[in-house]
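What you see is the complex with one protein chain gone and the rest in place.
So, chain A:
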């Protein structure tokens, strides 16, 4: 026995050290930790807090935790670099799971602030017991006596708050991960809560459940594409880390390209699905329409931020050296996304679907910035994400206030003449529409100008993209102008449509969203400057 063990022991010195623990820079990952712990506290509150106090406590825990995480980004910003992994001494590679750099922290901050506004709109109760947008009993059959009994007994689905915080955790992680496996896990962490939240609307529950199922199935397919691509890229580079991938592309033999190209395309499919780029957009209108309206706003703003962060990192850090192989495909996707998104938004008759197609068009505009392939492009994309996110959360919050007989009035005809009866809400909405259209003095103009000028600066393809982008913007101006005309210059429908007076929380998020849209349109310099300074990726 001893004799058999001895030779093995003598070999030990030639093999790598037995166990190497991950190096962790706790200050750099503090925002992520705080959000994760907040979600866990939310789960515990759900388990132990009596029902009457649950709503108030859940909202305070979520908002408090997100605020603390947002503050901790200041400390993290002085600890930039790779973390959560180890350096392989023998091959001189750095195997780190997280890249704490400018784009990552900028997007984390943006997602946290937009997430706070999202949580505040979700918390709207309109004097009821639980959050107004969410069903009191997700397990009951829509329209069944059980559902009515649950409403009467004062049941509430306050689980939505920990679920939202989990989604925010995944979203913050998505642009921060430095390897494909981590990116896949982050993709799932952010998607799973969204699938559940989508199916919990209080009104028109069948529509909501259908949307949830659709989102889940298509999301599962896109995750499978991402994973398949990851496997191929791992086969190509022998590593899942973006740094290794990038250096493998410049050194690997050409005969291996059969793994690189399908891998890169399939991974991009998974990411482009999340931003709703054409032809992976089919879920967007249905899910945006079916989901509870505050969730739609949150999803439109934060998922887009997270997914574009991940696309940026993959395009600029992981697959940058193979750019000539895949950028043409992305150019086609960007063109299709802009054209289909803006043309189809013309034909919409439902406000939520209209905003969904508008978000598809915006995804195309942001992709134009991604395809600029330089630092100004990254800065423009970061700015666009923030500008669009704040506007869209406010817009969906206003949509959730317009009611007819207690139900949300989302059909366009119901919005006719809203400007006369409710000038404040209608003006705010009209202003946000102008921002979506990209009219000067709104954040939409500055962000579109930034991405298009970055694209023009990058060469001929970028110029074509920018020209198509401007034309598509012109199409969408028509759509938004039609909504404004409808609100201010049309006769109101026979049945009364009202704007419900919201609580301070929703008012706050609408006000902040609208004011940010205005401020970024009038004095965009400080955020543009910050986005520009944050546009350097760490490798």
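Here, contacts are C-beta pairs under 8 Å (C-beta built on N, C-alpha and C of every residue); 3 or more make two chains touch, one makes a residue touch a chain; residues count from 1.
Please note the rule applied: contacts and distances are computed from a predicted model.
For the omitted chain of this complex, the UniProt record lists the protein as "NADH-quinone oxidoreductase subunit J", which is one of "Succinate--CoA ligase [ADP-forming] subunit beta", "NADH-quinone oxidoreductase subunit J", "Transmembrane anti-sigma factor" or "Glutamyl-tRNA(Gln) amidotransferase subunit A". Within the set A:259, A:331 or A:456, the residue that contacts the chain not displayed is A:259. Between the chain not shown and the residues A:199, A:243 or A:469, the one that touches is A:199. Note that of A:34, A:155, A:432 or A:531, the residue touching the chain absent from this view is A:155.
From the options A:166, A:215 or A:316, the residue with contact to the chain not on display is A:166.
Only one of the listed residues, A:140, A:230, A:246 or A:391, touches the absent chain: A:140. Residues of chain A in contact with the chain left out of this view: 8, 11-12, 15, 18-22, 36, 39-40, 43, 46, 84-86, 95, 97-98, 137-140, 146, 149-150, 153, 155, 157, 159, 162-163, 166, 169-170, 173, 181-182, 185-186, 188-189, 192-193, 195-196, 199-200, 232, 238, 253, 255-259, 261-262.
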